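Note that one protein chain is taken out, while the other chains of the complex remain in position.
Our next item is chain A:
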Amino acid sequence: MAEASDPDRTEAFTPIEEHPWVSPEDSPVTVVAHNVRMRYKVQRTDRKPRKGLAGKLTRKQMVSVAALRGVSFAVRSGEFVGLIGRNGSGKSTLLRTLAGLEPPSSGTVLTSAKPVLLGVSAALIPDLTGAENVKLGALAMGLTPAQADAAFEEVVELSALGDAIDLPMRTYSSGMAGRLKFAISLAADPAILMIDEALATGDATFAERSKKAMDQMLAKAGTVFLVNHAAQTIENMCSRAIWMERGQVVQDGDAVEVARKYRWFAHNLAMGEEAKAAGLLRDAILEGETQRREARLFEPASAAETDEPHGRRREAPELEPDPFTQVFNARTPSPKRTFLKTVLPDDPD
């Protein structure tokens, strides 16, 4: 394998030995995604002004952007799943779809309980004090006033805000607001918690506290999803990692194993070694193929029944906004056929 033969790999990453969550051997399934797809129609405007009436009329056109291209997996209770991948790989869209906040274009999501996305800040009012917002946020998540009062002390304790809890929330630093947000989300005692880049704002003390709070939740047979750009965080905390690229699962497996492969890939990409990164990605995709096939619940019926690109008539042309796919265009003679179609097929299902 590519990374094994590379000598500077160990120098670039010295793995920090922490204690990631170890998931139980046998537990009920809590979240199932079956062939989840998400497609947005977006208006694209040509940057260069065009001449003539025909040019002006065709300057703006609707294009179709795929955010998720058939994601399937099953997650059991007690699992701490990290979602990694580059910007725009579909992590946050997947999380919103799993939480039931955004309906997928096609596919099904089943859960054993109502998932809570760490996004309670949207319900909070900046002019109110932290304490009033704790109450408001708890009610927003569906707690009764009595439950909200009961959870109050715990929330204030976890947020570590002290007397600042009685100041208007607009006076808080982003770290303080982030801590309060996280603490309120845990007040609902969710069975399925989904966190999108939230823990980056807290400091070291808070990171320790939040880790403890989440481990407690996992021990009570909960399930946690965590989206983070820093694969190191996933490696340190999670039991399982899902690497996303171009709206598809590249690899899904042990957190340490997957996160390290991703970090090596991302490191090469950041260093400008695009050809090497592309090779690593290709290896990872090939390696994950068996696992992806197993995650699929049903065999694809026929090519005609998949919804793109040759089956149903599409109203808008496809747009590929990801600049990284341009890398393949430059290196391989016919990237669409040799790389994308064979190794990263548009529709695995």
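Criterion: a contact is a pair of C-beta atoms (placed from the backbone, for glycine too) under 8 Å apart; a residue touches a chain by one contact, two chains touch by 3 or more; residues count from 1.
Heads up, the rule we're going with is that contacts and distances are computed from a predicted model.
A single chain of the complex does not appear, and UniProt lists its protein name as "Transport permease protein", one of "Spermidine/putrescine import ATP-binding protein PotA", "Transport permease protein", "Glutamine--fructose-6-phosphate aminotransferase [isomerizing]" or "NADH dehydrogenase". Within the complete assembly, A:Arg96 is the residue of A:Arg69, A:Arg96, A:Arg246 or A:Arg292 that touches the hidden chain. The residue from A:Leu117, A:Ala131, A:Val224 or A:Val258 that touches the chain not shown here is A:Leu117. The omitted chain makes contact with chain A at the following residues, 26-30, 32, 34, 40-42, 74, 76, 96-103, 106, 108-117, 119-123, 125, 127-128, 132, 135-136, 139-142, 144-145, 297-299, 301-302, 305.
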